[in-house]
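Omission of a single protein chain aside, the complex is shown with its protein chains in their original locations.
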């Protein structure tokens, strides 16, 4: 156990690309273990005396709350810093200085920032590990891991999966992160369904092809719904689109009860949330729906596992 | 003890109307017990490993702080979420989705919301208990309970009480909650003193009459000050009133040192705070004043008791 942990001890978590299959195995084993402990009502004290700074330049109640819960469920403390309250930043302090300040107070920093690459910039100067909690359209590694853990726990496997990703695939960092992680496994088929102006970036497509995974491009959910094991819905960035085009396309990218019922019995429906209307609320009752339950909850356990691995030898 | 606790285990606290006399007795016994422990300097670990989300859509430093203190004094952790920081909400997420998200991270949610009925809406979808920390002009059950506990501890009884409620009785949810709770007890006399446009709602008056409690309507504090056991002052919503009318009426609804000195020796002065000028600061020194001391502090102990009862079998 000590050896395995050593792999993460004092390491930054910046990108899904850092993770090997064996790393994922380590994180997931511990995450599942924590799930059991929390669900049995046990108080955990693994990180007693440790402090996490949750440094969120861009507000995010969800990821913010998840990191705070994770650290406290491990017995640690939290410095909660959210967007609006950045006095020093408003006084013109650089990201680098802010990071070095909080590194003096805490043992690890989970950072959300609106600029791509900000997490790496922080890691370059920080004497304590940086956990990237999302930087711009860049990376969001803990989201990718929680999505993957949910798939693994619900389907019982990570190989031989057909996943459809739906919505704004160009700017959606969660679909990028999950795609990269899935490429570590065998026999993955991807179906990408997006508005013409928001396709999966070429860079990602290239990575998929390189490892020999299959790609299908479809223009509507209905064309593929019966075949898939996982549907990963994401928000359509309505604000980036011509209202007329939005209205026309809407139906191609919305999952309703009728569509959801056509899915395979053991398939699952994921969404990184918040949703606006991409999944209608009737779908919530569908047993395949895990976006408001298992998937969200996995986030806390993955973050608990990473915090523990990073902070203890 | 186990049986008594069972009554609250995993229950929502949405309205004062849920509470029987025996429930109140259970909560108050535990609250008084916690008061003793805290005041003796003992660290309590009853909720070690548990997490509360303090989800405040409407900012409220007072109730927010009280819930946070209560949970931490029990050894538990807190996810503090306040108005401004709601990224998902600003992205258009529904209350129901937000609640279900935080239910994945925490064992209980204390929610403040500006819409009446929001707490029930939350409870309808939440897999973890909801504690209503005030919803619009609706309910604020923990406030009602802390007011009642303060009366009980200071007067030594909850039967045979004459209470005057003063101020905006139409929109003041605290006076509604306290009135309903007092109706569980014998020989209560109410005196309602309010501007003509802000009377106690008919619905509440009907409830009072139904159980046979007495009602007196007076137009000024001075008319009743010598007879009452409790005066419950509330804010006059100046912003809802014609400035000329406000000025004229002011004197009828303000408690100053001269008036306060006319009260019975063992009577008490309550106010849910914040006050604007309804109680002049000279009154703070009056031994009958408990609004900045005993009453506020009771809030923390009542919330500790409820959290403990809800979260443990």
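Quick notes on this structure:
We call the chains A and B, going by the order they appear; numbering starts again at 1 in every chain.
One rule holds in what follows: a residue touches a chain if its C-beta (ideal position, glycine included) is under 8 Å from a C-beta of that chain, and two chains touch if they have at least 3 such contacts.
Since the structure is predicted, the reported quantities are computational estimates derived from the model, not experimental observations.
From the options B:7, B:29 or B:62, the residue with contact to the chain not on display is B:62. Although one chain is not drawn, the whole complex shows that of A:12, A:26, A:106 or A:150 it is A:106 that touches it.
Residues of chain A in contact with the chain left out of this view: 48-51, 53, 77-81, 84-93, 96-98, 100-102, 104-106.
For chain B, the residues touching the absent chain in the complete assembly are 41-44, 58-62, 64-66, 68-69, 72-73, 80, 82-84, 235, 273-276, 281, 292-293, 296-297, 299-300.
FYI, only the chains that are shown with their structure count from here on.
Here the CA centre of chain A is 40 Å from the CA centre of chain B.
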